[in-house]
Structures are given as C-alpha cells and as structure tokens.
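As you look at this complex, bear in mind that one protein chain is not there, while each of the others sits in place.
Chain IDs A and B follow the sequence of writing; residue 1 opens each chain.
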C-alpha cells in the first residue's frame, strides 16, 4: 500500500530549521498504514531533511556549524555564473541530503523522545516550499 | 510484506563505530524477504548510521575528521542551556544522519566487498542503544 502526501511550508531561508514531526505524524495516522516506512523528500536543491533534538540552542549551533564549514561570502563558481549568491546554500543542502526514511511500527515513527524531523531551508531568502511524504507499508 | 526487527547495542560513545552488517544479514535471512529494501534507523539524536570499509585505520580517521570539523570543547549553545556537554555529539549525528536504506536482491544486501554498515555513537558516554530494522519487499 502506498500513501502520498505533501507538506507545504513558508520559510525564512538562511538555515531556517522547521520541526515537521507533528505534521508527519498526522499524515501517517490519516494513511491508515501501521507498519512500513515513511520517506520525506525536500523538493529543490537548496533545502534538506534531517533529525535533531529540536531546541533553540541546538538549532542555533546547527546554523553556526554550517556558517563555519561552508561559509557564505567566499567565492563560489556557482555565484559567479548565476549571480544569485546562494552557492553555499546548494552545497550545504547537497551535503545534508534531501531525503530521510523512517520506520513506522504500530502506526508510529520510531523516533527517539528527543529526536524530531527537521526541514532545513538553506536558501538566502524566504521561500514557499514543498516536502513530499511517501508512506509504504500495510 | 513488512518485517520489523531491532538491533540492541552497548556502546562506548565518543564516536564509537560498530559494524552491524552481520546482525543485519541475519535479520534479512530470518525475514524470508528476497527482494526489497532494508532501512536501518538509529533511535536517538546523538547516534547515526552509515557505511564504511570497517578497518581500524579508517575508523580512527573517521573519529579524527569529526574531532576537526565539529570539535568538542568549543562553545555550543546547547551545552550552555542543558549542561550535558554533548552539543558536538548532536551536531555530528544530525550531519551524518540516522537512516540508511539498502537494496536487497536475492536475499542479500547489495553492499560492496569492503563496504560495511556502521552504527556510530557520537554521545559523550557509554550507552545502551537500539537501531530499528525495517525490511520491505517480497
């Protein structure tokens, strides 16, 4: 059995981290699928999906790490060719990755108590976004 | 068909890398599923799943890379708020990611000869852990 859904988001960009765990849980409940997997996929090349303990200290640290590892404001060939100044956004999104698959057992994702699903918008401006939710199982 | 399992582990933390390939193979064999996928998911926000050529030189290098890219001992807002000193553990786990999906063909994972599945505990103390194994297929 396959159940498809969508999560629509308005983001602020600049490593905006959004907790989508609740909306995922609702879609899983609505699907009626009790055992299987859910795949969450960020449509677009400057956003990504992951898990984190969603608390404000850690989401700030998360942004700081990316600012250090893949800074904005240095030379990227992408920016020189396209002029949109978001080369760092693309590289961060590629490295974190657009896709996450989580087991569903007895109707629930097998997340830890302090483990939430995050949508991360690395782009350099606010955007309207879409994540695809694909639930497989029985 | 869906088959659910669990791998229980005792880890040392501090980027402890544990080869779980054999235990996964056993669960796949026991499931009777010959073609499909297996998803391995690390429950908790300071552990992660990946693949590596599992040999002691490389697992030491892996630890060194994380110590350089996301060091412990620098200021993290998570640590200032919560005082458990494992901000670096959370950030490393988020970056490597908690989930891995591998194709199963003819009853076996399609791993390379020198490619093993690793459970990585980034936390800063020994822990009892659980990874969920979800096998989908026919």
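Note that in this section a residue touches a chain if its C-beta (ideal position, glycine included) is under 8 Å from a C-beta of that chain, and two chains touch if they have at least 3 such contacts.
If you're wondering where the values come from, they're calculated on a predicted model, not measured in any experiment.
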Review point. In the full complex, which of A:14, A:34, A:63 or A:78 touches the chain missing from this view?
Key: A:78
Review point. Considering the entire assembly, which residues of subunit A contact the chain that has been omitted?
Key: 1-2, 4, 39, 41, 43-45, 69-70, 76-82, 87, 90-91, 93-95, 97-99, 101, 132-134, 136
Revision key, fill the gap. For subunit B, residues touching the missing partner are 35-37, 50-53, 55-58, 60-62, 65, 69, 95-97, 100-105, 110-112, 114-115, 118, 136-138
